[in-house]
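Each remark here refers to the structure printed beneath this line.
Note that this complex is displayed minus one protein chain, with the remaining chains in position.
So, subunit A:
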Amino acid sequence: MHPIRKKRLTIVLFLLAGLSVAVALTTYALRQNINLFYDPSQISAGEAPVDVRIRAGGMVEEGSVVRDPESLKVEFLVTDYSASVPVEYVGILPDLFAEGQGIVAMGRLNAEGRFVADQVLAKHDENYMPPEVAGALEKASNAEAKSAAESTKPATY
């Protein structure tokens, strides 16, 4: 390669490397601002500020959704499978909201550690499958649970 071109290439690559380091450090320093939401472990560890509008995200815990029969009030637990946070919300939930689904809620954490949401968004995961496959998977996991339960029975005799 021509020496002038070689010099230009070195300069350009050097600048690009410097720029990448600068951007990497900036985004690393701002990571808490770039994160869209706090997860339940962070909230229960006291990392989230109290009575400030923040977002909390995680999975809706199975069997935790309690609907008020008189109003649109819903209470549920949001979990990341190591900690969970109680959430209350009054309003219409998105179609994808269900137990075991991911959500992101916007609202305030009160002094008792309950999250009072004023907006609940559904988070979709990266898995796609046809309804028949999903049905078959569910059947298979039910059958497995049943056979597991049966196989443990003789041991209790």
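Assume contacts are C-beta pairs under 8 Å (C-beta built on N, C-alpha and C of every residue); 3 or more make two chains touch, one makes a residue touch a chain; residues count from 1.
In this section, contacts and distances are computed from a predicted model.
A.B. asks: For the chain not present in this complex, what protein name does its UniProt entry give, out of "1,2-phenylacetyl-CoA epoxidase subunit PaaA", "Heme exporter protein C", "TRAP transporter large permease protein" or "CoA transferase subunit A"?
C.D. replies: Options "1,2-phenylacetyl-CoA epoxidase subunit PaaA", "Heme exporter protein C", "TRAP transporter large permease protein" or "CoA transferase subunit A" narrow down to "Heme exporter protein C" for the missing chain.
A.B. asks: Would you indicate which residue among A:Phe37, A:Phe76 or A:Phe115 is in contact with the undisplayed chain?
C.D. replies: Candidates A:Phe37, A:Phe76 or A:Phe115; residue touching the omitted chain: A:Phe37.
A.B. asks: Could I get the residues of subunit A that touch the absent chain, sorted low to high?
C.D. replies: Residues 5, 8-9, 12, 15-16, 19-20, 23, 27, 31, 34-39, 57, 94-96, 104, 119-135 of subunit A touch the chain that is not shown.
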